[in-house]
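Dropping a structure here in structure tokens format, bear with me for questions.
Here the complex is missing a single protein chain, while all its other protein chains stay put.
Presenting chain A:
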Amino acid sequence: MTESSSNKLLNGDACQRSSKDKKSGKNGFVKNHCLFQQPQKYRRPREKNHNVVRNPSLYNKPFVESYEETPLLVAVLTYMGYGILTIFGYLRDFMRHWNIEKCSVARERDEQKDFVPLYQDFENFYTRNLYTRIRDNWNRPLCGVPGSKMDIVEQVSHDYNRTFQNTGKIMRDVINMGSYNYLGFAENVGQCADAAIQVTEKYGSGVCGTRCEMGNLDIHQEMEELVARFLGVESALTFGMGFATNSMNIPALAGKGCLILSDELNHASLVLGARLSGSTIRVFKHNNMVSLEKLLRDAIVHGQPRTHRPWKKLLIVVEGIYSMEGSIVRLPEVIALKKRYKAFLYLDEAHSIGALGPNGKGVVDYFGLDPKDVDIMMGTFTKSFGAAGGYIGGKRELIQYLRSHSHSAVYATSMPPPVAQQIITSMTTIMGEDGTSLGADRLRQLSENTTYFRRKLREMGFIIYGNDDSPVVPMMLYMPAKIGAFGREMLKRNIGTVVVGFPATPIIESRARFCVSAAHTRETLDVVRGVRGVSGPLVLRCVLGVQDLSCFKGR
């Protein structure tokens, strides 16, 4: 398709234009104090095509990110789809109310019927009438390693997806496009597994204590030193759960009188952490540096609302790769802004650590930046390392402070030893310190796979979102009915994908998501053919529909 090339062309165009702007600035025609000011023009709020690099000088490589706007026809049809589902939902609720349809939902105990209802009725409308219909697409139980192929326990539901029963059969070797196994370290054989086995034999699986109280094992110390070295920071601290790393450490870093500037698509854990911190939160448009800069300027100039006292600190919170959009943060620009406005930067590399950069060191490595420019480097071990938990890296003072003030260091049980060992082994492999090139091979394989897979999908005419180098590949489905249909039909073809809809995405942007892994081979990745070959009336239309429309767009 010409679509991607046309995108690139557009991108190049924009770059030129912005450099012209700069020149005129030098000549004194434009007095511009902002770093990334753009000519003021009316932008449609839903327009998502911000694949325009405004400061190409900051990047060492082309930064290509594409978000096609939802075609109007598709948008209308999608809303209609939700409309129909809602009408049927009301109809069925009505029938349930009058006992025409049997209500199979769990109910309150009779003794507690006169209590204030635990849920408001509308709260569960979506779950009851929309989600339950396609619930079989999530929570599919695995019974083996979540590697490049996985074994799924086959389940059926006899009560319209309220409960599921095992059929006793197992779907073997389903191609796994859903797990965040970027570097393929989810394995039950090989050096990681061997090391973890040894450690389990020695330590057992639990810890029974917090880091402060007898839960600080030698293996934790070793791991933290390694993590710090891997990240290129002075010191690091690890935690037993990735989610909690965010939600329990941000409150230690910011508090009342601080301002947190958060990307609109930040993960729930970051949002929760920011909320628990008691700081003021302001949200900027996804990866939009103009929006961020405006907020920063306003914050410093106007100070706190009502009192107009200056803010104590500004904390910018961004993610490396956004897991639902597949986009990569514009880190060079964020760092330029952060330096200009003396803000602090909290970078969540949950998806990018290991998955990006020539050395697998995340988004900082990808852009060739200095890790010292990021104040708080956060990430998780769940994804690329095939383990669990999270870390925070940064200056020694920061880590020392967190050791004594982080909620999870003081109150939460420390990381189980086998998990710690998995991290140590996978990380040394990535760094090449095990004396092999296995890590480097995996990194290369992942980036090749990403490019290949994204190119293939584009060529076939699907609308995919995100950065060209991001291993998270969201493919747009748009309509609610397609979510279920796509997930099921793919599973029938022995491909496991993740499908997501509202509320994880905007209401009209339901999508399927593929996570490329280094464990995938070319042949595995040719599942793309599988996608094309999807037959069956509904899905065929789904795929063709998207394809046709994208062709239309491309021209």
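Just so it is clear, a contact is a pair of C-beta atoms (placed from the backbone, for glycine too) under 8 Å apart; a residue touches a chain by one contact, two chains touch by 3 or more; residues count from 1.
What we mean here is this: contacts and distances are computed from a predicted model.
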{"item": "Missing subunit (named according to UniProt) among the choices \"3-ketodihydrosphingosine reductase\", \"Dynein light chain roadblock\", \"Serine palmitoyltransferase 1\" or \"Centromere protein M\"", "value": "\"Serine palmitoyltransferase 1\""}
{"item": "Of A:R92, A:R229, A:R282 or A:R297, the one touching the omitted chain in the full complex", "value": "A:R297"}
{"item": "Touching the absent chain when the full complex is considered, from A:M80, A:M95, A:A268 or A:I507", "value": "A:A268"}
{"item": "Residue in contact with the excluded chain [from A:R133, A:R330, A:K361 or A:K383]", "value": "A:K383"}
{"item": "Contact footprint on chain A, counting only the chain that is left out", "value": "31, 33, 106-109, 111-112, 114-120, 127, 131, 138-147, 150, 153, 176, 178-181, 185-188, 192-193, 196-197, 200-218, 221, 240-244, 247-248, 252-253, 267-269, 272, 275-276, 297, 300-301, 310-314, 341-344, 375-376, 380-383, 385-388, 397-398, 400-405, 407-413, 416-419, 422, 496, 498"}
